[in-house]
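Part of the complex only, each chain left as placed.
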Amino acid sequence: MRQWTLCDHAAGVWVETVDLGPAELGMPDCRITKRRLRGGLSDGVDLVQVTCGELSVAILPTRGMGLWRGSYRGLDLGWQAPVHGPVHPSHVVTGERGGLGWLRGFDEWVVRCGLDNNGAPGPDTVLDNNGNPITVQLDLHGRIANTPAHYVSVTADPAQEVLQVTGHVAESALFHPLLELQTTISVTPGSSRITIADTVINRQVVPAELELLYHCNFGPPFLAEGSRVAVPYHAMAPRDKRAAEGLGGDPDTASVRATTSLAPTAGYIEQCYFFRPAALPEDGASLAALIAPDLSRAAVVRFDCRQLPCLTLWKNTAATEQGYVIGIEPATNYPNTRAVERAAGRVVNLEPGARHGAQVMLEVALGEEQVAGVAAEIGQIHDTASKTTHVQPHADFGPT
Amino acid sequence: MRQWTLCDHAAGVWVETVDLGPAELGMPDCRITKRRLRGGLSDGVDLVQVTCGELSVAILPTRGMGLWRGSYRGLDLGWQAPVHGPVHPSHVVTGERGGLGWLRGFDEWVVRCGLDNNGAPGPDTVLDNNGNPITVQLDLHGRIANTPAHYVSVTADPAQEVLQVTGHVAESALFHPLLELQTTISVTPGSSRITIADTVINRQVVPAELELLYHCNFGPPFLAEGSRVAVPYHAMAPRDKRAAEGLGGDPDTASVRATTSLAPTAGYIEQCYFFRPAALPEDGASLAALIAPDLSRAAVVRFDCRQLPCLTLWKNTAATEQGYVIGIEPATNYPNTRAVERAAGRVVNLEPGARHGAQVMLEVALGEEQVAGVAAEIGQIHDTASKTTHVQPHADFGPT
C-alpha cells in the first residue's frame, strides 16, 4: 500500500500540485491529481481528481470533502448548477438571504449537509459563552460544505485494487460542539462504485447533536422526462402543500407521481418527498435509484437505514438553466429545522467520544439487464415493506 | 488584432502575471500588465493595469471589473478613500452594520452597483426555494463589486488603435436570478476617453429584475472648493431633508447650490441629488462634468439616457481623510431601496435571454478651451430641457 499526504495541518504539510500516474500508484489506468484552482469564484479551491479506469470523481477538500463531479463511461454524474463553481467558502455567507446563503456555493454532485444542523433555516436555542440559552438563526444545510479539510491523503493499494482519498474536516469553535468528519472515498478498477465511508466523532467531553445528510444530485443523462426514482419504503409523505400538489390525492398513484420526473420545466418550484426507507429484515442495507425512462441506465445510491434512517427526494425539475436536478438524500433526519427534528427525536445525540458512521455508495447501472437487476433488488425490499403513502404532509415527517 | 486570455474559468485558464509591452501589443507607448496583489486587505486581488500614452487605468477582475484608479497626464482620476484597498471580497460582509458592509471595500474610482439591487439597504420580498415569498434584507449597492470575474481577456488592435479589457461577471445561485455582466473597457492612444461598454444578460428562463448604477467618483484635482457639476436635466430633487438643506429653498438658485462644491469640510454629511438628465431631442446621449473652479480641467462622464435614465449626484465633500469626493452616478434607477424603485416603475425587467446595454465614457477636458467646449455641450442640451427644480424631496424621485 502506498500513501501520499496532501495536507496535514497539524504537521505543516500541504502540497500544491500532485500528479500520480499508473507507475506511482502501481495500478494501470489509474491517476490521481491534485491542484489548486485559480480565478473567479473558485480561486483557492483545492481539487483532487481520481481517475480509475472509466470512472472518475473530483473531490473538494476546500469544500468539506464534497464530490464535485463524476463521470463513468463518458456519462456525466452530477448536474449543471447555475453557479460557476466550485465556490470558495470565502464567497459564501450562510446567513444571507434569510439563511439561504449556502445556495451561493452549491453546485456539487454529492455534498454533505450538517454537521451541527442540516435542514431548513430557522431559529433554535443554543447556549452562549455564559451558559445562557440564546436564540440563534441556523442557516440552510449547515457549515460542513464550506469548511476546508485539515487533513487529506491518498492511498493506492494494488493488492486490494483500491484507490482511496481520506479527509478530515472539523466544525468547531470555543463554546461550540467539536464534530469531526473523517471520510474515506474509495474506488476500484472495473467498477462504477464510489464508496463514501464516513465517521463523525464528537471530540468534545459533553454530548453533542448531529445532523448529517448526503445531498446526492443527478441531472441528465440519468434525469429526463419520465425518469423514475425507485425507493423501497415503509412510509412516505409530501413535505408541504407544494409537494402534495404533485401527488393528486390518490394514495394508489401518489408514489408513482412523487417519483416520476418532468422534462425541464421553466419556473418549476421544488417538490420534496420524505421517505422512511425500507431494508430487508434484520439488515439495514437499502438503496434508491434514478432510472432513465428508456431503462438504459440508472444512478444508484446505497445506504444503510440503521445509519441514515431518513430519505428525502428533492425534485427540482426546473429548466436546464435553473438547475434541472433530482436529489436523493439519505440522512439521519429530515431537513426540517433542527427544532422540529429534535422534537421528533430525529437528531442524533453523540456522547463524548462517540462516533456515528455512515456509508454511502454511488453506482451506475448500464444496460437493461443491470437496470432490471437494480429495480428487482429495490422491488424485493419494497415487497416486504409497509408502504404507507400519505398524500398530505404528515406529523410523522414534519410540520403539517 | 491580438488577444490574450488572462482568466477563463470554464476552460481552466488563469494567468498570474502578464506584462505586455509595445512590441507584444503592436502599439507604441502602450502596456498592459496583470498581477496578483499580496498582503493586507488586498491579498488575492487581481489587478490589470492598462497604460495607453498619457492615460492609464487599473481594473479589478476580483472586484467585478471595477475601475480602481486612473490617471491622465499626471492627474489622478478617482479619489482617496479611507480604506487601504483594493479590498478582497472575503473581507466584505455586505450585511454588516445594518446592511452597510459594502462600504468596507469601497475605494474605487468607478464601481458598479447592482445587479440584483443597487441602492439603499432595506427589506424586500423574494421567493425562497419553496416558491414562497420571504422578506429578506437587501444590502447597500448589491453584490457585483464583490464578485470576481470568471472570464478576463485583453485585446490589442493596432489597426483600429484600441486596447480593450473584457470581463464577464455572474451573479447567481440556485433559486436566484442569473445575471451576467459582460464588460469591455476600451482606450485609444492620444485620447483621454475610457469607454465602458456593458451588457447585462438575463441567463435564466424566468424574468429577472435589474438595477445597475455606475458610481463614478472624483476627488482632487478636479474637486475643490467651488468645483461645479454641470448636468443637463429635465427635473431634479434632493434625496432627503439633509440634501434639501443644501438648496436654500429658492428654486432659482437651488441647482447652482446643489452642484457647487465645498472645500474639504470635517464632519460634512453626504448630500444626494436626484436628476432626470436630459439629452438632445431624439437622441439619448447625455453627459455630466465636474469642472474645476478655475475652469482649467473637467472630468466628464458620458452616458445614454435611454440606457441609464437616472442620475444621482453624490456630494461627500467631507475632510480629505474622510474621503473628499463627489460621485456622478448614471443608473437605471435612483439608489433608493428596491421596493421603492419597483413601485416607481424604475426597476428594469429583463425577459429570459434579454440584454440591457449600458455605455459609459469617462473623459478629461484640459485647458479652458476644452472645458468651455464641454460646458457648451452641456448647456446646449440643458437649454432644451424642462429644468424643473424641486427644493424638497419629491415623489417622482423617491420617498418624501
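Think of it as A and B in the order they're written, each chain with its own count starting at 1.
In this section, a contact is a pair of C-beta atoms (placed from the backbone, for glycine too) under 8 Å apart; a residue touches a chain by one contact, two chains touch by 3 or more.
Small disclaimer: the values here were computed from a predicted structure and weren't measured.
Colleague: Beyond the 2 chains sitting in the coordinates, how many copies does the whole assembly comprise in total?
Modeller: In total, this homomeric complex is made of 3 copies.
By our rule, only the chains that are shown with their structure count from here on.
Colleague: Per the centroid of Cα atoms for each chain, what is the distance between chain A and chain B, given in Å?
Modeller: The computed centroid separation for chain A versus chain B comes out at 42 Å.
Colleague: Would you mind writing out the residues of chain A in touch with chain B in their complex?
Modeller: Within the complex, chain A contacts chain B at residues 37-44, 81-84, 90-91, 93, 95-98, 100, 103-104, 106, 240, 242, 266-267, 269-270, 316, 318-319, 321-323.
Colleague: Write out the stretch or stretches of chain B touching chain A in their complex.
Modeller: Contact set of chain B toward chain A: 7-10, 12-14, 16, 44, 46, 62, 89-90, 93-95, 126, 128-131, 134-136, 147-152, 170, 172-176, 178, 203-206, 352.
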